[in-house]
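Heads up: the structure comes next, in structure tokens.
In this view, the complex is presented without one of its protein chains, the others remaining in place.
Coming up: subunit A.
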């Protein structure tokens, strides 16, 4: 159960692992936009090459990526089929049982699916090479200009990191409560949906009560250790922007220009 959410990170010491989380977040964010620049064989070729290069640099086993792709694979296949069946452009490649398949349709289906695939690979790569806490730190740093408009960036980041820290604790607790209730005869697994929903209250109510109690105790513990909000706080985790980060951003700029020039 614990591996579901936070176990995604694959420890490593590759170039991609060591990039500043801000670089990775920006990279992903910009990538999402420039993917849409691609519209022909050349541009998709360049994009695919770039993505494969990232994958190679991350030194992550391909099996991890494929595992991450599994849940969305059918969406990709479905998108492809949809395009193949309903786009009616170009020449008919073949006809079968009244279904006409056009060459442009196959091309477009392939492009759209590839675009989808590339997007997912890059975002998966981010979660595989960056710890959740790094993502939080990166977000806090990137969003810090919003403090000017009184958006509590520090508090949000702290909330996120505390939530991350408590996921395994609450998971453990859920399991414990479930076992305790099952020992008392609650059936979580079978019966009609309405019955199962009812059984969930036996799990959720104790879980919520305990979570609130934990929150209260945690707040006291934080307060006695001197927590009084973000002002005047120093940071233990400092992000360092290095040459390689600048290099990656420039590379990304090049990629965008190349795509712009090659697109039709």
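Some points to look at:
Methods note: a residue touches a chain if its C-beta (ideal position, glycine included) is under 8 Å from a C-beta of that chain, and two chains touch if they have at least 3 such contacts; residues count from 1.
As a working rule, contacts and distances are computed from a predicted model.
Hidden chain, UniProt protein name from the list "Na(+)/H(+) antiporter subunit C", "Tryptophan synthase beta chain", "Fe-S cluster assembly protein SufD" or "Energy-coupling factor ABC transporter ATP-binding protein": "Energy-coupling factor ABC transporter ATP-binding protein". Between the chain not shown and the residues A:93, A:162 or A:205, the one that touches is A:162. Residue A:222 is the one among A:66, A:180, A:222 or A:257 that touches the chain not shown.
Residues 2, 132-133, 161-162, 164-165, 168-169, 172, 213-214, 217-218, 220-228, 232-238 are the ones on subunit A that touch the missing chain.
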